[in-house]
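What follows is a single structure, written as structure tokens, with notes after it.
With one protein chain held back, the other chains of the complex are shown just where they sit.
Take a look at chain A:
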Amino acid sequence: MSTRTDKIDELSARAADDAGVSLAAAAWRRLRRNPVFLAGAGIIVLFVVLAAAAPWLAPHDPSVPMLGDQVVKARNQIPAVQDGHPLGGDQNGRDLLSRLLLGSQQTLLVGVFATLIGLGGGLLLGTLAGALGGWVDTVVMRAVDVMLSIPGLLLAVSIGALFAQPNQYTVILAVAIVQIPIFARLLRGTMLAQRHSDHVLAARSLGVKQRAIVFRHMLPNSLGPVIVQATLVLAIAIIEAAALSFLGLGNPDDRIPEWGQMLGQAQTVIDSHPQLAFWPAGCIIVVALGFTLVGESLREALDPKSRR
């Protein structure tokens, strides 16, 4: 009997909770209780804080080879872990921990901006195609099909290689362009479904203008999957940006550290000094994991089928 009244109490409490909330607010409430989301968000927050505070946290200047005297190229000798340098130095005698910390800035910035630009382009194209239909839809979607037929990383590398002088901006651009067709196709699909939905028909039956139908009725209802995709793309963008740097298509100036670039430089000494690859690779994996966890739990929270 007591369990039953408890249950009723809980239900009514939840009902009271729900008064005057939008679907987004309800999704946020579900999200807050999800341990997967909390873990992912924890990782992201940790790295964002580390990146933001890196200039103060880093024990040394990442561009100065202060342990240079311990580097002996001929004997493949690299500074070991020692006082003041908890992770040792890199192959040029620079402090590894400092480089890792500062590197998080580049990696996160590239990931976030590449995703934002990709998202913006995808939203524009997807809205155009989904709202207008007809030949606009055909032209946009064929172009998207062509881009999607090339594997993402290959396309990013090709675009990155187009630039004579690669730097972090060309990396952002290359990674962003690869994401555009993914967002465009996703949004166009949900927009099309919206176009034939009952509430859009109802809005049309009220004489609502086309622009209001697109921006007030279709677009907001189509954004859920796109937001989920954006968090997942953040993980992909970080990995692809690292891959470009690894391949030497990133910023050639290695005084500004970047994880992919550090990984690339570590490969020559990976047999004798695997820690140089281990740390940046580990950071990339953990950050990507964080975004993936958040993305997956967002998908779950926004999916109507998983709602109680």
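Simple rule for what comes next: a contact is a pair of C-beta atoms (placed from the backbone, for glycine too) under 8 Å apart; a residue touches a chain by one contact, two chains touch by 3 or more; residues count from 1.
Everything below uses one rule, namely that contacts and distances are computed from a predicted model.
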item	value
Which of "Na(+)/H(+) antiporter subunit F1", "TonB-dependent receptor", "Aspartyl/glutamyl-tRNA(Asn/Gln) amidotransferase subunit B" or "Dipeptide/oligopeptide/nickel ABC transporter ATP-binding protein" matches, in UniProt, the chain that is not displayed	"Dipeptide/oligopeptide/nickel ABC transporter ATP-binding protein"
Full-complex contact with the absent chain, from A:A203, A:I227, A:V269 or A:L289	A:A203
Footprint left on chain A by the chain that the document does not show	18-24, 197-199, 201-209, 212, 216-217, 220-221
